[in-house]
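Some chains have been omitted; the remaining ones sit where they do in the full complex.
Every chain is named by a letter (A and B) in the order it is written, and numbering of its residues begins at 1.
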Amino acid sequence: MKYFVLGSTYVVRLDAGERIVETLAALCERDAIGGGFFNGLGAVSEAEIGHFDPAAKAYSWIALSGPLEIVSLYGNITKVDAKPFIHAHIALGDKEFAVRGGHLKEAVVSVTCEVTLTRFRDDIGRTKDEATGFSKLALEPGRD
Amino acid sequence: MKYFVLGSTYVVRLDAGERIVETLAALCERDAIGGGFFNGLGAVSEAEIGHFDPAAKAYSWIALSGPLEIVSLYGNITKVDAKPFIHAHIALGDKEFAVRGGHLKEAVVSVTCEVTLTRFRDDIGRTKDEATGFSKLALEPGRD
C-alpha cells in the first residue's frame, strides 16, 4: 500500500494480495483517522460480501472468487473500541459484466485498488442498537 | 435522522422507517443547503426506482421490497422552485446478492442508512429542457 496526502484527502493504492478492509484500517490506525469516508475502484481476486437480514439480526455471506472488477466501493470510517472501523459496501463485476453486491466483509486486491479517502478532524463513534443488533453511527447534532 | 457537521461535510444517519429522499431534502431545507452532493450505504425495506426512456420522455418505475442492501448511493442537491431538490441514483442488492439499480424515487430505511454529504456555499439550479423533458443542471461557467 502506498498513499499520498493532500490536505484532508488521501490517495491510496493497494497492491495485489492486500486485503482492502484490513489495509485501510491499518492506514487509519497509523494516521489516527477516526472519522472519514472513501470511494474506490480496482479489481479483486476474492471477496466476501454480506446481506443483512433484519429478521435474523444477522448477515448471510457469500464468498466470491475469480477476476472481479470493483464496480463501486464506498465506505466510512468510525472509531469503535478505540480502533478505526471500516464500514463499506461494494459492487463487483464478473467477466460477463454481471454485478453482485452488498456489505464488504473483506476482499483481496488482484491488480490494483485505487481509493480516495477524506478524513475528518473529529472521530465518529458507533453505538450498538439493541433493536437491530447493528452498531449505528453515534451522532449528536453538532456544528463546526 | 441524526447528523453531525464538520465544516462543509455532514455525516447523516437515517433510521428505520425514514424515507431517504424526503429526509435528506428536509435536512437541506432546514440548513438552507441548495447545492451539494452525497454518497451513502445502508439497507432499505422498500424502494421505488426508475429508468428514463428518452423516446417517451418519461420514467418507468419498479417497486422493490424485502431486505435490500444499498450497494451504492450517489446524488446531488440543487434548488428548484426555492426548495432543495435531491437527484440520486441507487444500486440495491437482494439476498441472492443480485443488484438492480436506477434513478431513486424513494426508499424506506430498514436497519440504518449512513450518508456523507458535502454542501456547497452556493446554490445550484435546474432548468427544464424542452427537448428531453428533463430538468438539467443550470450552470453558468463560474469560478471561485
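Just so it is clear, contacts are C-beta pairs under 8 Å (C-beta built on N, C-alpha and C of every residue); 3 or more make two chains touch, one makes a residue touch a chain.
What you see is a predicted model, and the numbers here were worked out from it, not measured in a lab.
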Practice prompt. With 2 copies present in place, identify the total for the complete complex.
Written response: 3
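The rule is simple: only the chains that are shown with their structure count from here on.
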Worksheet item: For chain A superposed on chain B via Cα atoms, how large is the rotation, as a multiple of 5°?
Response: 120
Worksheet entry | Distance from the mean Cα position of chain B to that of chain A, given in whole angstrom | 21
Discussion item. Applying the document's contact rule, which stretches of chain B touch chain A when the two form their complex?
Written reply: 2-7, 9, 11-13, 15-16, 39-41, 43, 45, 67, 69-74, 91, 93-95, 97-99, 110-112, 114, 116
Worksheet, complete the sentence: In their shared complex, chain B is touched by residues of chain A numbered 35, 37, 39, 49, 51-55, 60, 62, 72, 74-76, 87-91, 99-103, 118, 120-122, 124, 129, 131-132, 134, 136-137, 139-144
